[in-house]
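Let's look at chain A:
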Amino acid sequence: MENNVIICGSGGQGILLAGTVLCRAGLLEDKFVTWLPSYGAEKRGGLSYCAVVISDKPIASPVIGRPEVIIALDNIGFDNYENVLADKGLVILNSSLIKREVKRKDAVVLGIEITEIARELGNARIANMLAIGVYAGISKSVKLESIIAAMEGVASEKYKELVAVNKKAIEKGYELGKKEK
Partner candidate 1 sequence: MNKTGKKIFINGNEAIAEAAIIAGCRFYAGYPITPQNQIPEYMSWRMPEAGGVFIQAESELAAINMVFGASLTGTRAMTSSSSPGISLKQEGISYMAGCELPGVIVNMQRGGPGLGNIQGSQADYFQATKGGGHGDYRMPVLAPSTIPEAIEHVMTAFDLADMYRTPVMLLSDGILGQMMEAVEFPVYKSKKKLPEKDWILDGAKNRKPRSVFSLMMQNPTILEKHNYKLAEKYKKMETEVIHETYLAEDAEILVCAYGIMGRICRGAIDMARKEGVKAGLFRPVTVWPFASEVVSKLGKKAKKVLVVELNLGQMVEDIRLAVEDNKKISFFGKPGGAVATKEEIFAKIKELIK
Partner candidate 2 sequence: MKAVYTKPISLTETANSYCPGCGHGLVHRLVAEVIDELGVRERTIGIAPVGCAVFAYDYFNFDVTEAPHGRPPAVATAIKRCLPDRIVFTYQGDGDLASIGTNEIIHAANRGENITVIFINNAVYGMTGGQMAPTTLEGMKTTTTTKGRDVKVAGHPLRVSELLSSIEGAVYIERVTVIDPANVIKAKKAIKKAFQNQIDKKGFSFVEVLSPCPINWGLKPLDALKFIKEKMMEYFKLGVIKDSTNSKESK
């Protein structure tokens, strides 16, 4: 089984970090993973994305031409990747920031107020963790415990106090995602 997902949005939204947490979760389950980021112009506000592949077998391509799933955290990300979504692919769409209509009529769209819910949980900046929670809940590509453990593993000393709220975000996202199946 191979799962692939593109996480996209803007610099400052924690897109790249979200992707690495997902990969590390896969690693905790002894899966093969690849993570490929946008790079070079990661300034705040510009397009940011990463491609994540999680698989039971060695991964041929870290580049995802037609992603099965897109996690779009804002318009910049979604505008760039809507077109390449695989036929009948899934969009996990942050409806707090993406208000426009989805052009891809074949897409399965899961609109969630990701930023808003994150804010209610205490910090809009944990939207990224909430989003990968949703993804794990719906795709079952990695387990909830793995994501939490992976997040705890990467939280630097400076951010230790944020572990609890990040955990809440992942759990909340997972619950929302699970409901959809």
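By our rule, contacts are C-beta pairs under 8 Å (C-beta built on N, C-alpha and C of every residue); 3 or more make two chains touch, one makes a residue touch a chain; residues count from 1.
Selection rule: all candidates are chains of the complex that A comes from, given by their letters.
Keep in mind the model is a prediction, meaning the values are calculated, not measured.
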Q: Please name the candidate from 1 or 2 that touches chain A in this complex.
A: 1
Q: Over in the complex, which chain A residues touch candidate 1? Could you list them?
A: 20, 23-24, 27, 32-37, 39-40, 59-66
